[in-house]
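A protein chain is absent from this complex, but the other protein chains hold their places.
Think of it as A, B, C and D in the order they're written, each chain with its own count starting at 1.
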Amino acid sequence: MVSMLASYLTLAAVLFCIGLYGVLTKRNAVVVLLSIELMLNAVNLNLIAFSRYGIAPSLKGQVFALFSMTVAAAEAAVGIAVLIALYRNRATVNVDEFDELRR
Amino acid sequence: MITTLTWSDSWYLAPEIVLAAFTIALAVLDLALPRRVGRDVIGWGALVGLVLAGVFVCWHIHDLNVWKDAGKDAFRNVLGGSWRVDNFGNLLKLAFLGATALIVLASLGTVRDREVPIKGEFYYLILPAVIGAMAMSSSGDMLTMYVGMELLSITTYVLVAVRKKSGQSAEAAFKYVVTGGTASAFVLYGMSFLYGVTGTTHLASIGQALPGALADYRAMIYVAFFLMIVGFALKLALAPFHAWAPDVYQGAPTPVTAFLAVVAKGAAMAMVYRIFLNTAQFATGDDSQVRDDLFLALGVLAAAAMIVGIAGALKQQNAKRLLALSGVANAGILLVPLSLDLTNLHSSLFSEFVYYLAAYVLMNIGALAVLTLVSRSSGHEQLSAFAGLYHRAPWTAAAMTALLCSLAGLPITAGFYGKLYILFATVQTGEYWLAAILLGTTVVSYYVYFSFIRQMYMRGGENEPSVRMTIPTGVVIWVCAAGSVALGIFPKPVLDWVDGLFSLTTDFLAR
Amino acid sequence: MEKYANQYVIVAVFLILGIVFPIVVLQLGRILRPSKPTPEKETTYESGNDPVGDSQIRFNVRYYLYALMFVVFDVETVFLYPWAVAYKQLGLFALAEMFLFVGLLLIGLIYAWRKKVLQWNSI
Amino acid sequence: MLEDIPVLSLIVWLPLLGAVVTLLMPKQNARLLRWTAIVFSVVPLVLGLLLFASYEPILGGGAYAEHGTWLSVPLNAEAWSASQGVTSYRLVFNYLLGIDGISLPLVLLTGIVSTMSALATVHIHKRWKTFYPLFLLLQTGMYGVFLARDVVLFFIFFELTLLPMFFLIGIWGYFGKEKAANRFLLYNGLGSAVMLLGFLILIATLGFSATQTAGGVELVYSGSYDTMLANLADPNAAANAGGAMFLSGNLRWAAFILLLIAFGIKLPFFPFHTWMLKVHTEAPPSVVMIHSGILLKMGVYGLIRFVALLFPGQIDSWAPVLATLGVINILYGAILACAQKEFKLVLAYSSISHMGIVLLGIASLNETGFEGAIYQAVSHGLISALLFLIVGSLYERTGTTRLDELGGLARSLPFTSGILLTAGLASLGLPGLSGFIGEFLSFLGLFDTWKWLTAIGVLGVLFAAVYVLRGVLAMIHGPMQEKWIGLKEARFIEALPMVALTALIVLLGVYPSLLTDLMQHGFDGLLKELQTRVGG
């Protein structure tokens, strides 16, 4: 069972890293939002794996995952809404062009 | 066993329930009111809700005091310990509620259609954000904390984007969503490991389980905490994770900027304090390696934030970005007390934190309120908008001077004492390097903040339009300025009060 | 717990069959059916007119708004289910809580309604 | 009679009261504002003189100490109370004012120079209602610095001088005023930051005291200077006994160096002096009078009070370093002063040079030297105040202070030129004037220990003759320039401070024991400590 845990954790870590990579490098704003979801899903995987095969298995992980899914959905909703507003202003979803706020 | 909410629990949740009820009522009111009716009434409603919630918090404080006098524990676990009513939470809640009330009041005077086109939303979305902040400071469980954090984050995403027609606002909001989402992912990822190691999300239980787990799962514990640190650093805009802050603060409507700078930051800080004191403080005795590393990391982050924040602010010409970067530095300062060893000598970290937070609330909100006024009369938010403010509005200039002195940490202001206590703690615990950095950045910050003063007093401004003051904004500015000075001249009552209420053993060690 | 895995074995079997079936049938069809492509046949059908422009255009914003509504409401219902399953064991206070929860949802709906999000004005 | 009133507090807070009063006055009435400021500057001076009259050196000024707990900040005591029956664990900021032979001369100096400077504010032509409150606030800060006997209080007053100075330079200064103000703020801010770190180390180690009360043990951290001295002397104090609050050798060195740098910036030392040049050239004359006359002396005072008196061991081993620094200051200042074309800069560099002499006095580590240092500080305060007063009054008439543009002023302005010459002579250390006594005492002190350095230092004093005479003579003699013919002689309100200051300079020059008597016992403790060190 420990090996099961390890494989889930590895998968989650890989997903998380892909997500992070996407957030940092992707130019399309929608893809960036997708990448964040990917990271959150990696976490959910982690939580559920721990709740089943963890050192001290308990249901709390699943509950946590449920909440995190909801929250992720809300976040995605707001993210998309903001992106729509931004698109209406700029007519692009390329994050490189979001540079009106200068330092 | 299923633990459900009971009627008696709802008493402990009264402040949050009140706010939620007001949110709903105001939202409905906003929908029901015809278009031509001004939305100020909703703002006043929000203010009433905040005050009412504050009254309930005070009531709780009173209750806790009564229990304490009766020899009972001065805290209550609600909902199976996922919610704690203790004075750590209560004091921070008061700070958040007060700050939000000031922001709402200030915006009642200044919010124009150009600034926030849908004012109703602005007023009633700020309330759930406060609920989130309160949840973050009052939870005993990572799950509740996380939900609170997201409640705060998501509402603030919307608030930042509330100027629908403005590309800047939307751009800021998008950046905020991306960093905020990434930050939550990091925090959550860290939490998931912590949960995996201990099998629980309840902070106190984690604290109990961790010493046992430490032997076998050391690496995972490191991973958990460092992921969380990264996440929180992103949330708090600590350097080197602060790049988003100036953009977001600049793009957001000024009242929202104030909210982000003060309440969002304070709440995240509260969460950091709770999590780290409840869990990471565990490894006393033989194996303090993990703890030392973690707190060192926090110290390094704090130092980096102070340095980078002030260095970035040095060349900043946009007043809002400047204040954002100063916020980065101030977040660093707020983190310092936590990063210090909790020893016999130094055990007043909470007083230090909360005092500086109060100071920060006052000075930042005050400064941003002045900025709103000034930028409205000048039409832009550059530093030069302040040119000759002394001639245009001498009293406002004077208030701003007091606020800036507090920001810079000059005596005798709240900012000065806040820094002094924290400095004293660093010296007490022998972290001289941190003290040196804190002092060094303070000196540089003189230059930064005095650039406002130079503009106000030493540049001509006779030709600029005069500044139109509204009563609510004026009240806020003067409350903040007077509060900054008063806290500086009489810090004792506040600190005595905080010290009397807060107790490390009850608030963090009692299960 | 181990035995419960059986249920998912069934699901897996259905999944495999569900994937295999179209592949097999389409391959079978390839053997049986004629294939005489001409450019005429491969034009896009637009009621006999020559197609103008690309059809892979951006979706109307309206669709995103519905997607948003869906995400919000559908995910909220996820919370209704655990409550519904355990409802009989929870007692009256849970009812009040859910009234609150669903009430909030309703207010969200009313909000969207008032803000004319539900007004479909696209094709 | 003086014992019955809180005379020290009055001295400190009366100017602040004056600031409030001026704030309530009408904006346009410059004369009313000015006279109010003068009155509120004179009253502390009078109180100071009363103190001076009734001061008995042997008591060490103990009669005039004022004690009070200003802030008592609770520290979370749970960790301790659990084990050791602690009932109260606090960080206390005391309101401690005191006066002794070291501070009294400087308080008097502050009074005199402030009053004179208040008279000289006739040169201020705009925004009086902002000027005078700041001016008076500055005085509160300066008195506080010299009277505070608690390090935090000292620090607060020290910082309190920063803000008004920033405004005074930045608003009423000349062309480069903003830059000068910035530089002033940054350097002094840096100095005060370094100082605060040093002080905090002191509080955390030396400021700790535990008292057994009826209820239990009361633990207190405070910045009280007397507690620190007591803890230093007591071998059983926590600071000397090891443990968490042990003032280790390294820590001692760290605090020593931090404070040295802090006050060295104010003094200023050679590499930290650039801010001062700007201030001297850009600030309005009445402000420079205060700056050069008093603010620099805060550095001297701090060096003696906190560096020398608290760290005898360290200063003992670093005396050569200090002496070397002093000699560098003297020579550097003197040589550069010779090369300047701007009279204000000549004066600025001469200040650096003179402060070098103060350093020498301190480095000598004997009573004569210390007395010389303070004497030199007071005398330089008076002289430079006088010089800048004259500079201000000349600038108002001619619009320049460049040496090559001025000349032959003696003919149109005989009185002013006469005073200028006197002041110049005092500055170069002519016997019979106060400058001589200070230099003489300092060198005399140093001569006991560092003969060669003394010799080099004296060389610097010779340079002084060159640059002072070059500067002064270029202005009052030389070819008469046409445009300066019709200049009006100094008004009464300008002449009054000139005469007063000149009189004081002469008085101190001929009657030095006026001040030296005061200082007699100020260094007893330090000297005893040094003696034991040298002996043991």
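The rule is simple: a contact is a pair of C-beta atoms (placed from the backbone, for glycine too) under 8 Å apart; a residue touches a chain by one contact, two chains touch by 3 or more.
Heads up, the rule we're going with is that contacts and distances are computed from a predicted model.
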For the chain not present in this complex, what protein name does its UniProt entry give, out of "Nickel import system permease protein NikB", "ABC transporter substrate-binding protein", "NADH-quinone oxidoreductase subunit H" or "Phosphoribosylformylglycinamidine synthase subunit PurS"? "NADH-quinone oxidoreductase subunit H"
Within the entire complex, the undisplayed chain is in contact with C
Contact with the hidden chain only, please: which chain C residues? 2-3, 5-11, 13-15, 17-19, 21-23, 25-26, 28-30, 32-37, 39, 41-47, 51, 54-57, 59-60, 62-63, 66-67, 69-70, 73-74, 77, 80-81, 84-89, 92, 95, 98-99, 102, 105-106, 109, 112-113, 118-121, 123
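By our rule, only the chains that are shown with their structure count from here on.
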For chain B versus chain D, what separation do you get between their C-alpha means, in angstrom? 42
Centre to centre, by mean C-alpha position, how many angstrom separate chain A and chain B? 25
What's the distance between the Cα centroids of chain A and chain D, rounded to whole Å? 62
Over in the complex, which chain B residues touch chain D? Could you list them? 342-345, 347-351, 390, 405, 410-412, 416, 420-421, 423-424, 427-428, 432, 435-436, 439-440, 442-444, 446-447, 450, 453-454, 457-458, 491-492, 495-496, 499-500, 502-505
Residues of chain A defined as touching chain C within the complex: 66, 69-70, 73-74, 76-77, 80-81, 84, 88
Which stretch or stretches of chain C touch chain B in the complex? 86, 89-91, 93-94, 97, 103-104, 107, 110-111, 114
